[in-house]
Each structure stands twice: as structure tokens, then as C-alpha cells.
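With one protein chain held back, the other chains of the complex are shown just where they sit.
Here is chain A:
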Amino acid sequence: MQSVQWPNRDPGHALRRGPFQCSAYTGAAMPYLDHAATTPMLPEAIAAMTAHLGVTGNASSLHAAGRRARRVVEESRESLAAALGARPSEIVLTGGGTESDNLAVKGLYWARRDADPARTRVLCSPVEHHAVLDAVHWLAEHEGAQVEYLPVDGHGRVHPEALREAIEREPGSVALVTVMWANNEIGTLLPIAELAAVAKEFGIPMHADAVQALGQVPIDFAASGLDALTVTGHKVGGPYGVGALLLGRGQTPVPLLHGGGQERDVRSGTLDVPAAAGFATAVRLAVERQAEHAVAVAGLRDDLVARVRAAVPAAVLNGDPDPAGRLPANAHFSFPGCEGDALLMLLDAAGIEASTGSACSAGVPQPSHVLLAIGADPLLARSSLRFSLGHTSTKADVDVLAEAIGPVVQRAERAGQR
């Protein structure tokens, strides 16, 4: 076979060239501090996935090859169920977090409204990921949904009383409640079990996006009292493009994808056998290692927070300052007077990869809706940077950041805010 010559095949080529490379860092650790965006795949997950890439078999086929493929999928499903406190039948495999969120929000809305046209209210936190937020907006614009944003406190937390109040205004008109387990930007943990208990009192289905929470805090679907829960593979050392919606057995959302009727007739499409295997392996390990990982990564995070604050006294830590109230791997700062994308570029040039944490359109950073929702000034909302740790993070990563952040912030301050 002829090899294709791509220009610049070295994947680090474009990333590592930069105008401000600090000699202290070249050749040493290149800190990847953006695990909330995606995580390096675990070797075990790569092995599980690649083991099936060369094997033929459609899991829906009736012959031996089909049965072999189906067996891998079902074993993966059982593994996922065991790791997440669910029954195998409650695992609906999807193409990832965005699809799971859309299926839960739209599918449950349609199903509830079809059963009772009065149920058009969607109760939602204002700090949701765009996969939920934009789905809810779409329902409001095209499907007659009335979206109500639940009030949040200064850390982005929805309190159970606030949910109760919102439901009690007119319990019969609520289609569903959707509140994330942990915020992807500022790392705040939300009291999901308490919120789910309120929703359950009124018989209203509740969905939670647990994409960021999985692997960092214990997740038990049965104990949570939720009706639907989103998880995805690539945030926990698994492959991209595969996730699951955990769906209580009484819930039958209207499908987004119609076709062969796979996955309880809720999510049609040929099952991705290697991805399911890699996903299940990653989730199993993430859950097995969660307690130990949380302690280790929280230690690094606390060190990171302390040293960033020491280097930049003006830095503002966003989210819950109480370590028990936020994801152990998350540190999110505003640097007053700086533009988040300038900070990101300068760190990138020094080999440190972080994120402004907010959504991008064509690479243009928008002021974070999460920070705006918790009452931050729009300028401050554009001055933020998220550092998120993960299973490959080391003390050396924090050391490099701690050394670089002071000069980087000074330089970004000189460039000012637009």
C-alpha cells in the first residue's frame, strides 16, 4: 500500500512551535491541564477496543459472527451497569454525551407532552452544558416548551427548595427536570439526589448530565433516584464518539434516530462493538479507581490553586472554594484585566494546555454563560481559565504551570481587555 504524504505529520509540530517557548520547559513535561475537554485513553481501554477492530460482526445479525459481536456489546453493557449502579437494560449506548443529553431532554419532553399536552414546562439549571442548554432552547423555539431556569447560588448550585418552588407553581405542567451533576466549567457539584427526590415526589422525570462527574465522584444510578443520566467515554480514558444514556425502565423517550430499533428501540443504529468494549473498560477502571484518584488529584489541584494564587494574588477562584463542593480535578480562575484567550495562547506557547472553559463558535471565545449565571461581571467572565487534571497529571505539571503563570498573566495584563 502506498503511504500518503501529509504535510507536517508530527502531531506536536503545530502545537509546540510558539513564540515564547521557555527553555525551562523544552524537552520536559508538557502539562496537559485540559482533562475536562478530553482525557488520554487508558492503555487497557485501547487494548479492549483494538481487540475488536479487526473482527467482523454486526451485533444485530443472527449468525455466529453476529452473536459474537452481540456478546461483546452485552458484556460491555453489563460491565457498565455494574460500574454505574444500573441494570443492564437501563444502559442505552449512544454516540456520546451530546447525543445522550439530546435524547434525554428532547425525547422525554416529546414523550411527556404526547401523553399530556399540558406538560410543556422544562425546568433546567442555567449552568448546563450547551448540549442540554441548546437542546432546551430548541424545544422552546420549535416545540412550544416553556423553559424555566432554576435559580443558582454564587457557586452555580441549584437548591432543592428552588426546584420544589418551581414545580409547585404548577406541578401538572412540568415535562421534565434537567440539572447537571457537576459543572464542566467551574466544577461545582450539585445536590443531585436531593433534587431527584423532589422531582420524584411529583412524579416528574429528572435527567442529569454526569459527563464531568464520572470517575471523580461516586455515581450510582439506582441510589441517585434519577430517571436519566448522561455519561461519555472520552472524559474517563475511553474512546471518543461513544457514551450512554442511563434510562430508568419506565422511561420511553421518543427517539432522535429511527431505524433498526436497537437499544430498546430508543436509539437505532448499528452498534459500535469496539467502542462499546473500550468504553466499558474505561468506565470500569474509572469507577474502580475513583476514590484513590479523587484523593490524589485533589491534592494536586489544591497545590495548583495555592501556587497560582501565590503567583497571581489578584486571581479569583470561581466555583465552590470548599473542596467537598467541587470536582477534585477542577480549578477555575478569573484573572482580572486579562483576556482569557490571550492567557490561553501564552500558556499554549509555553507548552501548557488549558481552556477558557466556555463554548466556542469558530474558535471565538464567548463570555461564559456559567459565570454570567452566577453573577460575574461580563469582563471578568471573559478573563477566565480552567485547569482540569486527570489520570496522567503529575506534580511536575503543576510545577511548570506555577512557574509560568505569573509572567503569562503579567503579559496578558499588558495586552489588556478588548
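In this text, a residue touches a chain if its C-beta (ideal position, glycine included) is under 8 Å from a C-beta of that chain, and two chains touch if they have at least 3 such contacts; residues count from 1.
Going forward, contacts and distances are computed from a predicted model.
Candidate names were "tRNA-specific 2-thiouridylase MnmA", "Phenylacetate-CoA oxygenase subunit PaaI", "Metal ABC transporter permease" or "Chemotaxis protein CheA", and the UniProt protein name of the unshown chain is "tRNA-specific 2-thiouridylase MnmA". Within the full complex, the residue among A:Leu346, A:Ala373 or A:Ala404 touching the omitted chain is A:Leu346. Per the touch definition above, the residue from A:Arg71, A:Arg169, A:His258 or A:Arg414 contacting the chain not shown is A:Arg414. For chain A, the list of residues touching the undisplayed chain reads 7-8, 13-15, 17-20, 341-342, 345-346, 348-349, 361-365, 411-412, 414-416, 418.
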